[in-house]
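Heads up, one of the protein chains got dropped from this complex, but the rest are sitting where they should.
Up next, chain A:
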Amino acid sequence: MHDFDFVRPQTVSDAVRALATPDAQALSGGQTLLPAMKVRLAAPAVLVSLMHIPDMVFVRADGDVLRVGGATTHAQVAREAAGAYPALASLAARIGDPAVRSRGTIGGSLANNDPSACYPAGVLASNATIVTDRREIGADDFFQGMFTTALEEGEIVVEVRFPIPDAARYEKFIQPASRFPLTAAFVARHSGGARVAITGASESGVFRWHEAEVALTSDFAVQALDGLAVDADGMIADLHGSSAYRAHLAGVMTRRAVAAIV
């Protein structure tokens, strides 16, 4: 690890100011960033920790919306969202291991947008809104490809607002080494229709499986998915599975999620 300065702002505005310094990098749990720094793949001059801003650490049900502070750890979401939005709490409870869940945050995960991360699937299928220090971004606009988001330089995820669906389920098939999703599906049944988000599979990062959504919106049942398949084109192929396998798993995980809901 190279030398760096470390700042710990107490407010969002202080954090935004600190992030404006040259080569500054936000730290929000650091479960990706710190390993990258240890192997010297990342070398920020200033680390701005977002973990000590009280306004960014909370889980709050607000009518039919679950609000989660951007610096809230997975462990806290797993604990505190279980009543209001159990499927999301279950997703958080299955990220990584206890050490990762105690440090990693929702804002850090979303800003990083690892194509194999769990949270992007939950956020996209829930049609959540990402609230930053300067604007609100809809989930459909936020994820823009592998490790790419709508966030601007120095922009901070302050809060995520989840419309709570009538029912939802996250089904994950893990990659045996990293235990990240090899492919996972988050299915949410909203009053306005079904949303299906697939993570781990695509070279473009998390995506919505529109065909499945249409079918499930008209008939929320496993049989409604008969004959539907995710196109293997554009899926990731690596040591752990071909693109055809990932496309197949997307279908299996989606069906299992639907089966668990109905």
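The rule is simple: contacts are C-beta pairs under 8 Å (C-beta built on N, C-alpha and C of every residue); 3 or more make two chains touch, one makes a residue touch a chain; residues count from 1.
As a convention for this text, contacts and distances are computed from a predicted model.
Per UniProt, the protein behind the absent chain is "Carbon monoxide dehydrogenase, large subunit"; the candidates were "Carbon monoxide dehydrogenase, large subunit", "NADH-quinone oxidoreductase subunit L", "ABC transporter ATP-binding protein" or "Transketolase family protein". Here one chain is not drawn; of A:Phe173, A:Phe186 or A:Trp209, the residue touching it is A:Phe173. Checked against the hidden chain, the listed residues A:His74, A:Arg195 or A:His248 yield one contact partner: A:His248. Where chain A meets the omitted chain, the residues involved are 2, 39-40, 173, 176-178, 182, 239-242, 245, 248-249, 252.
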